[in-house]
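Okay, so here's the structure we're looking at.
All protein chains of the complex are present and in place, except for one that has been dropped.
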Amino acid sequence: MIEKSYKKDEWQGALAKLAKESRVIAPVNGGTHSVFKTLEEGDVPDFKSSKTRLSPKSVVFPQSERMFEYSLDEESEENGILKEAKKDYAEKFVAGIRPCDARSFKLVQVNFDTPTYKDPWWINNYESTTFIGQACNKACSTCFCTSTGGSPFGEEGLDVVTVDMGDSFLVKSVTDKGEKLLNTIGGGADATDDMKTKVAELEKAAVASVKSEIKTDNLKELKETDLFEADFWKDTFDGCINCGGCTFSCPTCWCFDIQDEVQKKEGDRIRNWDSCMFPLFTKHGMGHNPRDQKFQRIRQRFMHKLKYYPDKYDKGIMCVGCGRCVEVCPANIDIRRVAELMNNYSK
Amino acid sequence: MVNYTDKIRETAKRLLNDGTVDTFIGYRKGSLPFVNNPAIIHNAEEADELVWDSNCALNLCNYLTNRTDKIGVLATGCNSRNIAMHLKENKIKREQLVIVGVPCTGMVDHRAVKGMVDGEILEVTEAGEEITVKGDDFEKTFKTADVLQTNCQTCAHRNPVIFDELVADEVPELDGVNQYADVEAVEAQSDEEKWQNFENIFESCIRCYACRNACPLCYCPTCFVDESKPQWVGKSTDPTDTMTFHFLRAFHMAGRCTDCGACERACPVDIPLRYLTKKLNKDAKDIYDYESGTNVEDKALLDTYKPTDLNDFIR
Partner (left out) sequence: MMKSTNVYLPYPVKIEEIIVETVDRGLRTFKFTFLNKEDEEAFAFMPGQFAEISVPGYGEIPIGIASSPTEKGFLYFTVQKVGSVTSYLHNMKEGDILGLRGPLGNYYPWEEMKGKNVVIIGGGCAFSTLRSSIVYMLDPANRSDYGDIDVVYGARSMDHLIYKDEIISWTKRDDINMHITVDAFLKNDVKPEWRCSQGFVPSIVEEKIKTGDNTMAIVCGPPVMIKFTRPILQKIGFTDENIILSLENRMKCGVGMCGRCNCGSKLVCHDGPVFTLAELNEMAADL
């Protein structure tokens, strides 16, 4: 395990050098908010803003991804035969990712990497990414990571952890991959005991700064069908406009759609993010839609995140407490309020 | 406008209690600064949760579409124009509605305010004509009029154009305001600059359709972007598909949009969506001398033909 300190500009310089040889993805502020993007010449990573508007899930799970390509030329012997689209799985690096987001990949992994089926693109993408995390010294008012099994200084899903100590970063390897990266980067100075003490204090303050919380202790006890029939689903969330804001900004939402797109005699099979909030999500070819009413879709989203997933996987709820859905929702549908209604429910 | 809250609660209670309406649509206080939760309530006890302030920016007319009950609904100037459009387009019947008019001095642009402070805003309070924001280590007060949403800064109809009762006295309309100054600035640009602008603005779109879903005018049972037989627009984030969606949606707003700003408010990635719709509103005014929803009597712009209509494009 390597534990070093780097002066801030030395660390930025190391990342910039890395970005010349490999893909480095970090938060970049575009004006009103930050999003994760591949660093290009001149881009300054934003390690100050607490969370990006959209989660970094698109690094491993792009919003639109080519799966296959095919020819539709009747003269060709390849007509109609699907071929896997070429991908580049050279090692890439995500810097400045927060513990909640890093942890989210572990929650999503159980969906794409199962004993029966494996999603080649998600798995290859995830395994070829090194995650350089940044601990959160201070939580936002909408963060509730500690209620979901995470922590502002959590290391789950990270290969390297950095802590902002003011004028320098403490940089620690968490996995072998992380150690390999730090060896490659070199430089820095050995972390002193004072620094380690300071970091422990920062961690304590960070955890205390998480003011928002949800309780989920009762969810496992409640019967799935009882919670499903609860009255509060019917009209509490009428303000929802059924957009995809929550699902698209959420690091643990993974639903997708598969479509074929054709131009002249060539086609692609692509997948795009989809949302259970969209009315057409469950519409059958015959026209029947089991979730054609708004409250059914809202119920589905929260039952999935807070009941079906924890029951199925025993990894806690399908939420890392990042608070993005709360901030992004135009109608102020707040998952914290929903969790409270669900957890407090009794038949 | 915060002093409207009591009157709104009282009105909602009265209308629900005496059975004039089955449903009342207003706002509850949000769990975050700058956002309120649209509330569709059915009994008078819930009326105590209703509030009004300069963050009631989502268009309540959106929740009226195709309802069959008797509804009391709050309506600012722009929202009331949307109600007028809904009546024209047969999305709701006049007899179903009790329109509770709200003379509006504008909604606060939360993005602008957030950009003017350093740190997370934890609390927003309004008093009189000022708005105060507080964070962990700062407190700043602004004149509400200085931090309004861009559409509210050039608002031509602050008072409701159609209503059954008002919650307060009418407010003076803005005068001397060039509604289309921003559009004129774009019109003066070269084609390359305009295209580059267009590309830049919609680059961050994530196709969440919050803009479309927040818009009261977007009520097609199957939106063109969801149509599959045939499929008009791709569903990926390919820039051409994304720009096509926004372009076509804006055209579907021509002569109907009331510039309420709900689309911009709803966008999770802060896209200035009125960039396109504003231009179409200006065209409707310049070419056809038409402003949407100012009354219930006239027909929608694209439903009418006059022999004097512009026809120099017919060669």
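Each chain gets a letter, A and B, in the order it is written, and its residues are counted from 1.
As a convention for this text, contacts are C-beta pairs under 8 Å (C-beta built on N, C-alpha and C of every residue); 3 or more make two chains touch, one makes a residue touch a chain.
Being a predicted model, the structure only gives us computed values, none of them experimental.
Taking every chain of the complex into account, the absent chain touches A, B.
Only one residue in the set A:92, A:283 or A:315 touches the chain that does not appear here, and it is A:283.
Touch with the chain that is not drawn comes from one residue among A:36, A:112, A:169 or A:248, which is A:112. Touching the missing chain, out of A:199, A:219, A:277 or A:303, is residue A:303.
In the complete complex, the hidden chain is touched by one of A:164, A:213 or A:260, namely A:260. Contacts to the hidden chain, counted on chain A, fall at residues 67-68, 70, 72, 79-82, 84, 111-112, 114, 116-120, 224-225, 227-228, 254-260, 262, 267, 269, 271, 274, 276, 281-288, 290-291, 296, 300, 303-304, 307-309, 311-312.
With the whole complex as reference, residues 228-231 of chain B touch the missing chain.
Basically, only the chains that are shown with their structure count from here on.
A straight line joining the Cα centres of chain A and chain B is 31 Å long. Residues 30-33, 35, 50, 53-54, 63-64, 140-142, 235, 238-239, 241-245, 247-249, 257, 259, 261, 270, 272, 275, 278, 280, 326-334, 336-337 of chain A touch chain B in their complex.
On the side of chain B, the complex with chain A involves touching residues 30-32, 35-40, 42, 58, 62-63, 111, 114-115, 120, 122, 204, 206-210, 212-214, 222, 226, 234-238, 262, 265-266, 268-270.
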